[in-house]
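A single protein chain has been omitted from the complex, and every remaining protein chain is retained in its original position.
Right after this comes subunit A.
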Amino acid sequence: MIGLIVNPIAGIGGPAGLAGSDGADVQRRAGERGARPRAAERAVAALAVVAASRPDEHVVTAAGPMGEDAVRAAGLRPIVVWHQRSPTSPSDTTDAARALADVGVDLVLFAGGDGTARDVAAGLPASTAALGIPAGVKMYSPAFAVGPSAAGALAAAWLDERALPTAEREVLDVDEEQLRRARVEPRLYGTLRVPYRAGRTQARKAATPADEQAAVRLAARGAATRLRPGIRYLLGPGGTMAEVARELGVEKTPLGVDVVLDGRVVVAGASEQELLAEVAQGPARAVVSIIGGQGFLLGRGNQQLSARVVEAIGDDPVMVVAPEQKLIDLAGRPLLVDTGDAGVDARLAGFAQVVTGPSTTSIYPVHAPEIEGAVHAP
């Protein structure tokens, strides 16, 4: 059974040039500039694809503009299980997501942006899958389909095939106050289980990892086999690092940087100061994955691994771990570092040798967007 949540005000600030739609003031100003929320339209476009093949489908949703209206407009049948407060607030989305999961929805479609993804993630149990219909201003989280029709096609496939493989994807959001001041530092807020369609071919010439999670596990195993005794490893945040911790048999804070030495966690959720103190005690290396769809290695979602920490580690400071598909998904865009220190950024720019499995690595370009001339150094 699928569900739908529309964030009625998602995207309202974008066209109005307000860099996001959070905050009652922004919403009012956007309204004054003639902005119209497009989340509902996008949700209808997605559901229309479902309706084409399953005209009688029921969709579990929230009342009125939070989903019910869009379900009706697409010609499907709403089952309303949540009524929002007035005016709407982020906790509406979170509570609605929880309500949908409570009645047994196994895939929640949500129309909005990063803020909506964040609120949905806060309400959904790990067993419920979610997929974003892109309708927001900011979409750093790789939890969105490429477009409304593609989201609808995935939802239809989910219903036809009674579930699809899912992968754990990060939910990132930036503080919009920062964004409006042109400083972008997305933070990691959690993860969602996002369905995907494996790259299917009619005539396969080679096996592909059956699911994305298996590819993540392979990369994590590659990292685990490369760890050496006596070295402090500063494990960054994210799903891939969680898998590395699983390989090592240690606990991992999902959003924090944890220090592992000889198979044991010595500091969990370390601050920059704590990391500096650890690095001072002996040889160390940061282990990071690619955060979100933008390709950041450092400077987004893991600011604890600061320029000073990287500097203190010394030579070859960072091991990058990611399944090959994450590099491929960058579509040729480089990996990025932005530690805030031009010297450190310049040293990290060039190429990274990314660990993709126990006996495989990939060479991938790293750029430092904040400094000129550090692009693609040999």
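Going forward, a contact is a pair of C-beta atoms (placed from the backbone, for glycine too) under 8 Å apart; a residue touches a chain by one contact, two chains touch by 3 or more; residues count from 1.
Assume contacts and distances are computed from a predicted model.
One subunit of the complex is not drawn; among "Electron transfer flavoprotein subunit alpha/FixB family protein", "glycine dehydrogenase (aminomethyl-transferring)", "Glutathione transport system permease protein GsiC" or "ABC transporter ATP-binding protein", its UniProt record names it "glycine dehydrogenase (aminomethyl-transferring)". Check A:110, A:189 or A:364 against the missing chain and you find that the one touching it is A:364. For the chain missing from the display, the contacting residue among A:67, A:152, A:238 or A:317 is A:152, taking the whole complex into account. Where subunit A meets the omitted chain, the residues involved are 49, 52-53, 146-147, 149-153, 156, 161, 197-208, 210, 324-325, 327-328, 331-332, 350-351, 353, 356, 359-365, 376, 378.
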